[in-house]
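Pasting a structure below so you can have a look.
Note that one protein chain of the assembly has been removed; the remaining protein chains are unaltered in position.
Right after this comes subunit A.
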Amino acid sequence: MQQGAALARLHKASDVCFVAPMRARVARIELLQGHRLAEIVLFREPEDEAVRHDTSGADNEAGLRRLMQTAGFWPWLRRRPFGGMPGADERPAAIFVMATDTSPLAPDPRMAIEGQEEAFGRGLHALTRLTDGPVFVCQQPGPPLFDGVPARGRLRSVDSGPRHPQGAPGLRIHTLFQASIEASVWDLHAEDVAHLGALIATGTLPMSRLVSVGGAALREGRLVRTQPGADLRGLTHRVTKPGPHVVLSGSPLDGHPARWLAPRHRQVTVLPGVKKGPQRHWLIGALTRSAAPKPVIPNAAIDQAFANALPAVAFVRALMSGDEETAMKMGLLSLLEEDVALADYVLGGEMHLAAALRAMLDRVRSEFAE
């Protein structure tokens, strides 16, 4: 396969492709039950050769959509409510470009797009063709990341605070332009926007991304440019401390143990393996564990965990009691698992808020959206 050649297509929308991130040979294809695709493993081939896509239609919306879908850019977009890749002909009410990433150990998006300012500006203007609503560029306070005349005032630069979760996409969307079932909102990373600009200019989608490798089980952290789906063992080779450890794709808060870098992740975290303590007596276990999770006590930490953007305790209570209507009024549809990860961490990991949020979103989708 050449770099950028389609590896797989969606069954119901054949324009939407998943492409090879490098010139490679297909090593293995794994299917789940019902022939659902689980993973395609590639071996890298030596020469670099990339597919050039036809960019002649990128000036209009239909052509741009087609280019983004056939070049493999579409899976880098994420929609809210409910998360995941947007539908092939979905039109968002607003688009958020995240040029800030406040999650712990995250790479600085400004550094990621350094030297690609022109492509970034081109990508931003292309995004304004996909929506009638605003395109927000969320960044840390500083000089604006794009220049030129904003497209009819729809391109807006907004500053966010430096502490997590002030730059979390869900909370920015909740504050600035909340998503709803009728009006979806997309978000994508600033580096991907620069790549979109490069794709429109050259016809080739750059596949590198700035990824930070960090965590307590490493001798030293590092920043690398690698591809989506990179082998995490390769990225952490020779810098891991001896002893048991867990390699996560994603941040320490919301990452999951993985072998490959997940599609939208820009962080690899290596944490020391947790040793299991001595087992508690069965009677103590029976008496103390049956009432889990323990109730949430309102305190300043949980308010801060949602950056004071929503009534935190009331929202957590609605989430844990399965009160969908209240949670939707409070902004459930703008949020995804990563936005409640900090609250989950702060509360000691007992509440499993991310799982509760996902279960509630799935229920809302089946009840209201389908």
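One rule holds for everything that comes next: contacts are C-beta pairs under 8 Å (C-beta built on N, C-alpha and C of every residue); 3 or more make two chains touch, one makes a residue touch a chain; residues count from 1.
Note that contacts and distances are computed from a predicted model.
Novice: Given the options "ABC transporter permease", "Chemotaxis protein CheW", "NQR2/RnfD/RnfE family subunit of NADH-ubiquinone oxidoreductase" or "(2Fe-2S)-binding protein", say which is the protein name UniProt records for the missing chain.
Specialist: Hidden chain, UniProt protein name: "NQR2/RnfD/RnfE family subunit of NADH-ubiquinone oxidoreductase".
Novice: Would you indicate which residue among A:M68, A:A112, A:L248 or A:M360 is in contact with the undisplayed chain?
Specialist: A:L248
Novice: List the residues of subunit A that touch the chain left out of this view.
Specialist: 177-178, 180, 183, 246, 248, 252-253, 255, 271, 274, 286-288, 290-291, 294-303, 308, 311, 313-314, 328-329, 345-350
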